[in-house]
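A single protein chain has been omitted from the complex, and every remaining protein chain is retained in its original position.
Let's look at chain A:
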Amino acid sequence: MIFARGSLVFLGIAACSTVVSAAKDESSRPRGVGPEFAKFYKDTTTFTCISHPAIKVPFSAVNDDYCDCPDGSDEPGTSACSYFSHHSPQSVADRPGNSDLELTSALPGFYCKNKGHRPSYIPFQRVNDGICDYELCCDGSDEWARVGGTKCEDRCKEIGKEWRKQEEKRQKSMTAALKKKKEILVDAGRRQKEVEDDIMRLETELEAQEIKVKSLEADLEEVQKQEQTKVVRGKKKGKTNVLAELAKGRVEELRNALVEVRGERDEARARVKELEDILSKFKVEYNPNFNDEGVKRAVRSWEGYAAREATDGRGANAARDRDLNEISKPDSETSGIDWVQWESEEDTCESAIYQLAAYLPPSLVNFIEQKVLAIKGFLENNNILPKKDEDHSSESKAVTEARDALKSVENTRDNIKSQLKKHRSDLETDYGTASIFRALKGVCISKDSGEYTYEHCFLDRTKQNSKKGGLSVQMGKFVRIGSVTVDEVKETSEIIPVQKTSLEYANGQTCWNGPARSTTVILECGEENEIQKVMEDEKCVYSMIVTTPAVCPGGEAEGNVAPRQKDEL
């Protein structure tokens, strides 16, 4: 290819610098060439396209602001080949005579020397676009053509200094993070050990309790046997007293039920109130413009409902509540029934039978007694008379005591069993590499972001609290530790997929017209446990970027403990 003679007017600057660079050898590679590519630009007569050695151009075509090589290597210092990317529309004339070639750049970008700072590559599309891209090119060399009067002074000294300061800080922070991670590992190991120890302890206790249970079961059986030989008779209480006692129990039971039901009613009432408030707010705030039939129907029904409420005049009735308060009070001499009086009342009727019995032959007494019991049984069976609690009222103290003792030990045993189960399943749970998240479980961190404060409790839940008032909203309950692939895009536009540990939370509060909220917490290495950012990827599906020392690389091997892996269990 021949370089046009008459075209030097606008290329003066480029051409000159090229010549100068050539003369100064090493330290003066052509503009924009990084040291690792210097070898390709040594020959100052002919340039060989880097990825296509068959294609040669005169060296004057290097940095002449016209793209010759199908890999852009002849323009390391201009934007002439910046369209060499699969993101650009390309036509055959962009690769003349080589229409089969895939146009990819042989160079990573324009090399900024950045003396006083770190050298770096800036994308070709930013060369001579009139913007000083100091974050990549602190020496301003990317704007050498000064288009439209752009002038970028060299700021490497200050930027480099600031960067080194930051870098040092970062390094320190990383060291601190690693230290923290080790502490976390130790803590995690300790916690795991605790669980394991607990299991051992509980296993032993369980054995002991099992033995106790067996022995108490035997005791109970023995006592019961003895009791059965005793006659039913011999109760010291008369019928009235029994009835009084029964009635008292019954009344007590009903009163408790009443109190309980009333509590439930109040709770329901509060919820109705809350719902009504939500609905009246909804009625005011909904957007009739969206003409959602469902919404409109809901609003209409609500209006009907509200109107009915108003006329019914229902709601809290003070008088009734006062009555209920009265009824709910425990019985005493001053309120309700004075049971003491009834319990001490002399038998009248039933005792009369026994009094009478003194004058009758024993067989008849037996007969009458059996008949009475039969009739009573009949009445009881037909729910006419309440059944007596056998255990309670007819059981001897000894049996009760034996039974209670057994029950208590059984409870203790069951309790230990369930604790054991919990601990064992906890040990089975995935707490990440070296079980590190064991130490973070339940640790809560929060962050203000816009109109919400977000909260993340490790391995527990995520939450959103509105600053404008209103309820806090569950954004998900912990499900599992997982991983996600995130595109890390370098400033030079290099896209690197990176795998990161994530904590997944699901089944949070359901969105109106949407799914149950869920959150993916993406973990990044950092000195502190901190929420960096919260995003709503789509309706009610959130992701949170959280830093924690726990995912910083390294530290596991040096940890003082050797937490057991799951498969070692």
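Methods note: a residue touches a chain if its C-beta (ideal position, glycine included) is under 8 Å from a C-beta of that chain, and two chains touch if they have at least 3 such contacts; residues count from 1.
In this section, contacts and distances are computed from a predicted model.
Visitor: Between "FAD-binding domain-containing protein", "alpha-glucosidase", "DNA replication complex GINS protein SLD5" or "ER membrane protein complex subunit 3", which matches the UniProt record of the unshown chain?
Guide: Hidden chain identified via UniProt as "alpha-glucosidase".
Visitor: From the list A:F47, A:Y66 or A:Y505, pick the residue that touches the absent chain.
Guide: A:Y66
Visitor: Over the whole complex, note the residues of chain A touching the chain we left out.
Guide: 1-7, 9-11, 64-66, 68, 79-80, 82-83, 85-94, 96-97, 99-102, 123, 125-126, 128-131, 147-148, 284-285, 287-291, 293, 449-451, 467-468, 489-491, 493, 495, 513-514, 533, 535-539
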